[in-house]
Structures are given as structure tokens and as C-alpha cells.
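With one protein chain removed, the remaining protein chains of the complex are shown where they sit.
For clarity, chains are labelled A and B in written order, and residue numbers in each chain start from 1.
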Amino acid sequence: MDLKKYEKLAALNLSEEEEKRISKDLTDIINYFEILKEVNTDNVEPLVYTKGAKLFMRKDEKQKSLNKESLKKNRELFNGNFYKVKKIIGD
Amino acid sequence: MEYKPTIGLEIHVQLATKTKIFCGCSTEFGAEPNTNVCPVCLGLPGALPVLNEKVVEYGTKLGLALNMHINKTSTFYRKNYFYPDLPKGYQITQYSIPIASEGFLEVKTSKSKKKIRILRGHIEEDSGKSIHTGDITESEYSYIDFNRSGVPLMEIVTYPDIETAEEAYEFLVLLRKTVRYLGVSSGDMEKGALRCDVNISVSKGETLGTKVEIKNLNSFRSVRRALEFEINRQIETLKKGGKIVQETRHLDERTGETKPMRTKEELNDYRYFPEPDLPPLILTDEYIEKIKETIPELPNEKEERFVKEYGISEDYAHEITASIEVAEYFEEAAKLTGKPKEVSNYLMVNIMKFINENGKNIKEITFGAKEFKELLDLIDSKTISKNIAKSVLEESLSSGKTPSQIVEEKGLKQITDTGEIEKVIDEVIKENPKPVSQYLNGKKQVMGFLIGQIMKKTKGKANPKIASKILIEKLNALK
Partner (left out) sequence: MDILNKTVEEVASIARSGEVSVKEIAEQTINAIKQKDSKIKAFVHIDFDAVIKRSEELDAKKDKSGVLFGVPVAIKDNMNMKDTETTAGSKILSGYISPYDATVVEKLKNAGALIVGKTNMDEFAMGSSTENSAFFNTHNPVKPEYVPGGSSGGSAAAVKANEAIASLGSDTGGSIREPAAFCGVTGLKPTYGRVSRYGLIAFASSLDQIGPFGKTVKDTAIMLNAIAGFDPRDETSVQTEKEDFTELLGKDIKGKKIGVIKEVRDFELQEEVKNSFNDTVKALQNAGAIIEEVSIPHLKYALPVYYIIAPAEASANLARFDGVRYGLKVEGKDLRETYEKTRTEGFGTEVKRRILIGTFTLSAGYYDAYYLKASKVRRLISNDFEKAFSKVDALILPTTSTTAFKLGSITNPLQMYMNDIFTIPISLAGLPAISIPSGKDKKGLPIGMQLVGKWLAEKELLQIAYAVEQELGGKNGI
């Protein structure tokens, strides 16, 4: 398993030590999954939504949005307006 | 053998709902940043999406109008990637089964009519907006506004059936007309309500060339320019023995050139999987049928009918049906006056000019079907000439007065009294001996000059037919 690739996809960057530890666990866990190969799943529909799951739709009606104060409790807003992040494109 | 371009479009249509796709926040454009946000569209932990029924209605409507098949069961998926304007780290979209699939639009170009097939139409949520100060590559920070996060979109993906920049342009124009006819989107490209990415390759023969994507085209003109440039660039590159690089480019609006986007090489693996927070969307035949009934006559149908039913030119029919309001205006006036050709003429020449120059909407002007009838009746009864009619129309448009009011107030009634006209003609003959003798010597062209003199003296009110008949009689009598 190319751990680095999945770290990138998951926006993680593990230390070498952590990589070593997790790498072994992951290999064991993924090997454990092999047991599923025994099961014949031809013509079996995957189960994603358990019984009774029925989509309902809301009316196109406005509901109260959050006030800025509650946003500011969790992050300072630039100019009182914007979330500020380091530039998106790296060099 | 010639190089042939192959073009496909991916168009995001913003659906004109009052609230977002999965929460009750307003979709209003231009609100104070980060005020139309809630736990759902801000991606707070624990929040869950709930589907807006209007999005489904509009999506179904647009799908049907684009001749698509509506899937009775469609599913939502998560598309996973990290981007600061994507608050959940995934976008809820449709993947394996979209709400609509397999349709087409028939576009007209200067050369031909052509069916552009549509692969799919799926509903999804928009991301927030990143604002960059200065140049995208130079600024140190980006600023994010999540007001747009969760605004409903329908993405329309075409087959690569398009072969010219003009076809792409016409497809977009027709799509915009269609969404406006339906009322499902404002279709305003400059407000981002319509956004277009294009895929383009060129090749000789059957094997397709290397595909280049051009992203973030934000006007109809940009789409056309970008494609014209890119087609040329690819052909020239290949002719010189060069190679096309598979990449994403953008249009430099200043130079009209496409340039590679300087993106960091990112892994592209969206890890789509079914959205467990949203069970499948199930639509009944009755529902689809009900939506079908609400679809109005669409631009192409209306255009054809106008040509057939009213005998107006194809060009005019095309232009008039560009906007449903103009089309409705025309039809009402054409019906009331019984003179569709005249209506189309005045509409396309004088009224549209007034509207464009004054930045008005056809709905805002007071000159309606009734006024149209009045104006055309005045011409019919020879009360005014066609020339005068134009200025009456212009005056009516700007002042809001009715045509007969204007004719009355300004004394524009045409002179049909032959006695009065004869008197003026006698004066003109007397005052212009040189042109008169030229005429008598066979130089018939001076007629126009002499009529002009008559019109000047009568301030244009002399009936031109009567005036010219009497003038010829009087001149001939001088021979």
C-alpha cells in the first residue's frame, strides 16, 4: 500500500515513526478484509440505505441563518467578513 | 485531410430557488459575506442536508426541456477533495444515476441546423467563493465567503458533438434562452448563474486528439474567443509537428489567448461513494407528467411558429424569440394589429434600439399592443406617413404619450388636401427653375430633390404619393 498517496488524498502528513506504526496495522487490517472474497455476492444489491430510508423534501422557504457573532466565536473573520486562508496554490 | 475540432461543454446552471439546495439559507446574490450561512452550508460538525423540493422541480423541468429522460430513481454521491471553499471536504452531487440523462438541443448556425446531444444533467451544490487579492499567484492569502456554498446547480454535460466555436456559442445562447423561458435560472453569465468549461481536441480522422480543458469562461464572448484561439493553436501546433499537452487552460481576457493554468500537480481521485445522509430521490410518473405540463413553448418551437404563423423573416423570428418577454410582446401586438410584419419591423428596428440605448426592459415601456394598433391605424388611414410614424413612435417611447396624442399635439396630420399641396408645388416649381429645367431635359433624378423641397415646406406632412403625382402632372404640363 502506497501510504504516501493516501496521506496526500486525506490531507495528512505522518511522521516517519507514525508511518511505520500505521503502515503495519493497515497491512494487517487490509489482509483481514481478504476473508470477504469467500462470499459470493453475484447479483447482490449493495446495502447503503437501511430499511425505511425515504427521502423527503423541504419547501423552498427561508430559515434563519447564523449570526456573525457565533462564527466569530470560532474563527476571527478578516474585515469582519471573510475566512482567511493561506494562498491556495503552492509553489 | 483537414484537422477537425471535437468540442464538449460542461455547463453549470444555477437554479433560481429562494433557498439553498440542502438548507434554508437565502441564495440572494451580493449579500454581505458569510451572512447567508448555517451549520449545514458551513459544514459544521453534526449538520445534515435536507433536499429542497424546488431544486428537484427545476431540475426535472430543465431536463425535460432539454429533451432528456428523467430517471425515476437517482442517487446522491459524495465527491471528495480538499479546497477551502468546499466546507465539508466533499461536494454532494449526483454520480452514477443523475436526475436526467440523454437529451439534445438543436442549434442553428449561419450554415446549418445541428443536434447537439446531451449526456447527462445532474443536480449538486455549489461551493463558496474564494476571493484573491491581486494576482492569483502572487497574493499570500485568499478570502472566503460561504454565501454561495450550497446554492443549487444543475450541471449539463454535452457529448463532444460540437465542431466549431460558433456551434458552442449558439448552444450556450439557446441554453440560456431555454432556462429563461422556463424560469429555472436567471442565465446571467456575469453573475455566475451560467458557467461553462469546455473540452477540446483536434484530429484528422477517427482517433481523437489530446483533450485540453478550458475552465472558468465567464461570458458568451469568452467561450467563442477561447475556442477560436484554441482550435487554431492546436492545429498550428500539430502542423508544425508539435504535440498537444493534456492540461487545463484559461483564457487571458486581455489578449484573447488561452494559457495553461498554473496549478500544482494534484492527485485526482475523488473517491465518489453514495451519500449516506440522503436516501435515493424517487420521482413518480405522475410527478414527471405534472412538471411536463408546466413547460412553456420553447425558443426553437416559438421561432418556427412565428415564421409560419406570422410570415416574419427567420432572422427576425430568431431575434424576437431570444427573450420570452419580447416574444410575448410581439405576439400580442401582431395579433391585435393583424400586421405582424410591420410589428416585427418597428420592434426590431426602433423599439429594440430604444430599449438598448436606454437600458430598459421591454416590460417597462408604455408603448404596447394598443399603441401599436393606434400607430398602424394612423398610417393606414393615411393620417400620417411612414416617415412621420417613426418619429411618432420614438416620441411615444420616450414620452409615454399615445401616438394619436402626439399627432394631435404636434399637428403631424398628413396633408391630403390636393388644393393645399398644389399651392406648395407651385411655389417649389417657381423657386427652383434650374432643377425644373433639368427635369424637363430628361434628368428624372431631380424628382427626389423637388419632393424633398415639398416635404420641407410642409414639415413632412404632405402625403408623399399625392405630392409626387401632382408634381409629375404639373411638370409634364410645362413641357
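Following the convention adopted for this analysis, contacts are C-beta pairs under 8 Å (C-beta built on N, C-alpha and C of every residue); 3 or more make two chains touch, one makes a residue touch a chain.
Keep in mind the model is a prediction, meaning the values are calculated, not measured.
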In chain B, positions touching the absent partner: 39, 42-51, 78, 80, 82, 84, 87-90, 142, 144, 264, 269, 271-273, 276-279
Chain A, residues in touch with the chain not shown (by the definition above): 1, 3, 6-7, 9-15, 18, 21-22, 25-26, 28-30, 32-33, 35-36, 39, 41, 44-56, 58, 66, 70-71, 73-75, 83, 85-91
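By definition in this document, only the chains that are shown with their structure count from here on.
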Separation of chain A from chain B, taking each centre as the mean of its C-alpha atoms, in whole Å: 41
Complex contact set, residues of chain B against chain A: 17-19, 23-26, 32-39, 42, 50-56, 80, 82-84, 130-132, 136-137, 139-146, 262-264, 267, 269, 271, 274, 276, 278-282
Residue ranges of chain A in contact with chain B within the complex: 5, 8-9, 11, 48-49, 53-66, 68, 71, 77-78, 81-90
